[in-house]
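Reading through the structure tokens given below for one structure.
Every protein chain except one is present and positioned as in the full complex.
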Amino acid sequence: MNQFKKGDTVKVKIGSPPGHFRTPLYIQGKVGVIDSICGTFKNPESLAYDGDGLPVQPLYTVLFRQADVWENYQGNLGDKILIDIYQHWLNSADRG
Amino acid sequence: MNEQEIPHDHAGVEIDSEAGYYAARSRAIESLLVDKGIITALEVDREVNILDSKSPADGAKIVARAWLDNTFRSKLLTDASQALAEIGYDLPDRTPYLKVVENTEEVHYVVVCTLCSCYPRMLLGRPPDWYKSLSYRSRVVVDPRSVIGEFGLNLSPDIEVRVLDSTADMRYMVIPRRPEGTDNMTEELLASLVTRDSMIGVSAAVSPAS
Partner (left out) sequence: MNRVHDRGGIPDDTPIDMNEHEIMDWERRVDAVHAVLGDKGLRGTDQMRRAIESLSEDQYKAMSYYERWTAALEILVIEKGIITKSEIDDRMREDPVE
């Protein structure tokens, strides 16, 4: 069951688990919007150690404003960055 | 984790040559795998041929078709695997999955894999060295316009640049904008204008005027 749907505001968790993970440091803690749902996939953090990859995780393409990601972003303030992030790395966020 | 016992002292040995340390190491591992019956040399040969057979030419044909056929283009943007299956491209039904995006008057996409080198190999073949470089991976997310500028494409400040960081199970290919002055071109000619770099998003397709 997908926790998020397109348009939801989410915040990327901050974390440095000891093993392999695919959430880049630069996007951790940042707030973005669900752009699309890619599907459900085995967890690479488990697969990396020959695990079974369970539980599977929904994968989302999350859209961020570059100006929210980088201090002093040099570009059009409308520029965006999209990153594929697994559900267990996302929390719901309320822009308010 | 302890540092692996992987020697990195190349003193006197040319990196990247067939005679190099790692070249020999990889050959040793392959021959041992063959001797132990885990793999065969034929299997490796076959795989080399498969990897070698993939090039940006297929991507270019797909882009040309998308430029000419709106129905195909729409399908490609919503379900790339299905759209390609319908025209005879057999992408494996397992991860990673291909997703296609398109550059327009308003939006310009550029693709990277900051963590390693994820790339739509199943369609475009092997990625270029620069795509895998530390500098591309560092720079294109934080200053895409400068990086794209180094490839010779100066984007208008009005256009929205979207960086796609393929961190997971999706692989991305960009449909570059169709150049001006190509109205009566055949699909084959159009395909010849589509470069690998334009399908990554660091440059535009070639203009027939140039």
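When the chains are written out, they are named A and B in that same order, and each has its own residue count from 1.
The working rule: a residue touches a chain if its C-beta (ideal position, glycine included) is under 8 Å from a C-beta of that chain, and two chains touch if they have at least 3 such contacts.
Predicted model only: the values in this text are computed from it and were never measured.
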Inset, instruction - In the full assembly, spell out which visible chains the left-out chain is touching. - result: A, B
Legend entry - Sole residue of B:84, B:141 or B:204 that reaches the chain not shown, by the stated touch rule: B:141
Legend entry - Option from B:33, B:57 or B:206 whose C-beta touches the chain left out: B:33
Legend entry - subunit A, residues in touch with the chain not shown (by the definition above): 16, 18-20, 24-27, 44, 47-50, 70
Inset, instruction - Extract the touching residues of subunit B with respect to the undisplayed chain. - result: 1, 3-6, 8, 10, 13, 15-33, 36, 38-39, 43-45, 47-48, 50-52, 114-117, 126, 128-130, 132-139, 141-142, 147, 150-151, 165
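One rule holds for everything that comes next: only the chains that are shown with their structure count from here on.
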Inset, instruction - Averaging only over C-alpha atoms, locate the centres of subunit A and subunit B and give their separation in whole Å. - result: 22
Inset, instruction - In the complex, go through subunit A and note every residue touching subunit B. - result: 22-24, 26-27, 38-39, 41, 44, 59, 61, 66, 70, 73-76, 78-86
Inset, instruction - Within their complex, state which residues of subunit B touch subunit A. - result: 95, 97, 99, 114-115, 141-146, 157-170
